[in-house]
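Missing here is one protein chain; the remaining ones are kept as they sit in the complex.
Take a look at chain A:
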Amino acid sequence: MLFSLRELVQWLGFATFELFLHLVALLVFSVLVALRVDLLNTMSWWLVFVPLFAADGLSTYFTAIVSIRLYQEGEERLAVLRLLWVLTVLSLKLVCEVLLCQKLAEREQEQTRDPLFGLIISPLFVLLQLLMIRACRVN
């Protein structure tokens, strides 16, 4: 809409397949969240977050394979850059998810204010800055 697919792939540094993977994960995750809130109030939050973790794992695996292939074909610089970028983004996303999940799981048991949502969202702030820098470079 605002961006074409090609621009998105260039900007985010993810392959189309990975974008698809994350979309599927998001869909399954939203279904699970709705189920958890409406029907199954005893389900663990860690179970709800499984699709997101799985997507991160699969995406890492996919990136590793692509980077190894690129390395073998003599594109060392591209391979290393891609691996570093994707791992950074995925680890920031994973940290945010784990913290959020922990917060939700702990809040059920005792009324704790720790960790604050500010801390949970902070990886996303870092990610936003990184994306901005990358957008300038791509352009």
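In this text, contacts are C-beta pairs under 8 Å (C-beta built on N, C-alpha and C of every residue); 3 or more make two chains touch, one makes a residue touch a chain; residues count from 1.
To be clear about the criterion, contacts and distances are computed from a predicted model.
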Handout entry: From "Putative nucleotidyltransferase", "Eukaryotic translation initiation factor 3 subunit I", "G-protein coupled receptors family 1 profile domain-containing protein" or "Transmembrane protein 60", the hidden chain's UniProt protein name
Key = "Transmembrane protein 60"
Practice task
Would you indicate which residue among A:L27, A:L47, A:I65 or A:L84 is in contact with the undisplayed chain?
Solution key: A:L27
Problem - Omitted-chain contact residue, chosen from A:I65, A:L84 or A:L124 - result: A:L124
Fill in the blank from the handout: Contacting the left-out chain: of A:M43, A:A64 or A:L78, that is A:L78
Practice task
Determine and list the chain A residues touching the chain excluded from the picture.
Solution key: 1-3, 5-7, 11, 16, 19-20, 23-24, 26-27, 30-31, 33-35, 37-38, 78, 116-118, 121, 124-125, 128, 131-132, 135-136, 138-139
